[in-house]
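A single structure is presented below for examination.
For subunit A:
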Amino acid sequence: MEPRIRLRGGAFSYRDRPIFCGLDLDLFEGDVTCLLGPNGCGKTTLLRCLNAILALREGELWLNGQRANTLSETERARMMGFVFQEHTIQFPYSVLDIVLMGRAPHLSFLASPSKRDREIAERALETVGVAHLQDQRYTEISGGERQLALIARALAQEPQILLLDEPTSHLDFGNQMLILETIHRLVREERIAVIMATHFPNHALLVSTRVLLMKDGGFIAEGVPQDVITGSHLKALYGVDVEVVVVGNNRGGRDRVIVPLMDRQLAV
Partner candidate 1 sequence: MKNLSFNRILVGILILAVLLSGCGSGTATPAPTVAPATEPAAVQEPPSAETITVVDSLGNEVAIPQAVNRVASMRSGITEIICALGQQDKIVAVEEGVKEGGGYGAFIAGVYPDLMARDCPLAGGGISAEEMLRIDPDLVLHGGYGRIKQAEAFKEQVPEMPVVIAHFETLEHYMDDIRIVAQCVNAEERAEELIAYLQSKLDFVAERVSDIAEDEKVRVFYGGHDIYHAYGGETFEHFQIVSAGGVNVAADLTGWMPEVSAEQLLQWDPQVVVLLSGVSVDDVLNDPKLASLSAVKERRVYSLPESGWDFSSPRALFCIEWLASKLYPGRFADVDIEAEADEFYRGVFGVDYTGLALAEAGAAPSAPVKMRVVVDMNGREVEIPARVSRVVSLSPDITLSVLALGGGDALVGIDWMSPNNESLRRVFPAVEGLAEVGSFFNVNAESVLLADPDVVLTVAWHRDPDKTQEMLGIPVVCIDADYYRESLVLIADVLGSAAMEKAAELGAFYEDTVLSIQAAIADVPEEERTKVYIAGSDGFLSTFGKESAWQFELVDVGAVNVAADIVGGGSHEVSVEQLLLWDPDVIILDETCPDSLADVLADPRWQSVRAVQDGRVCRASVGFMETWGRPHIESVVARIWEAAKFYPEQVDFDVVAEAQAFYSRFYGIDLSDAEVEALLEVE
Partner candidate 2 sequence: MRFDKRRLIAALLVILPLALAGLSFFLGRFPIAPATLLKVLASRVAPIQPDWPDTVETVIFNIRLPRILLALCIGAGLSVSGAAFQGMFQNPLVSPDILGVTAGAGFGAAIGILLGGNSLAVQGFALVFGMLAVALSYTISRVYETTPTLMLVLSGIVVGAIFSALLSLAKYVADPKQKLPAIVFWLMGSLAAISKRDVITAAPPMVAGMAGLLMVRWRINILSMGDEEARSLGIRTDLLKAIVIIGCTVVTASAVSVCGIIGWIGLVVPHVGRMLVGPDHKALLPASLSLGASYLLVIDDLARTLISAEIPLGILTAIVGAPFFAYLLRRTQGGRT
């Protein structure tokens, strides 16, 4: 099966500050790949390079089997949707307005969204479960709802690939779960390939099919979650002692959970 994304030898640097180099990556349909790593490891940059928001300094990138640099911006945007971390915006667009922006890659330069585009946008909202918010102002809904709206926008692009940049970082516990469940459902129902950067090892354990541990501009481990997310790896990644615990879940199976061991020693 053709990988949706294939990266070989990817490298990026800002001026003279190298961010990552020598990265290889494959993403297949049905994958939920999590990029796990500390702040500044380059995962956000990597995602942006994959989305061609930033240009790779070295390396080759194929998207859906085509070389990325032969694709136009619109073609790329039809393949990949990028979900940014939810943030405040200056103008009080309605949620539908926001999601409609996702139709841009499918519209000619001078065109604006048609009725069909509206329908697709509305369906995207339904898919993420916030169709009832479509006329609300984006600035007036909760953080989780905003993140979902952004996911809907990416979905409106009708992409085969979804890139999510730390989608749960600023959300409360309930909203975090909401996002994860939506992603899980999307992958199963829409067969979208997802690559997600995240801070939370437990989230990776809950939802991903593959995990890439990234540190200092390189992958220190990759593979299935239970193999990669181990105490020694996390200690190497974050410098934190953890205990991996296995618990029963609500589907009759078992889930692994990371419990951090806090250092309670007082300074002498």
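The set was built so that all candidates are chains of the complex that A comes from, given by their letters.
Here is the rule we go by: a residue touches a chain if its C-beta (ideal position, glycine included) is under 8 Å from a C-beta of that chain, and two chains touch if they have at least 3 such contacts; residues count from 1.
The shown structure was predicted, so the numbers you read here are calculated from the model rather than taken from an experiment.
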*asked:* Which option touches subunit A in the complex, given 1 or 2? Just the number is fine.
replied: 2
_So in the complex, the part of subunit A that touches candidate 2 is made up of which residues?_
48, 51-53, 73-78, 80-82, 84, 89-94, 97, 101-102, 104-105, 109-113, 135, 137, 139, 157
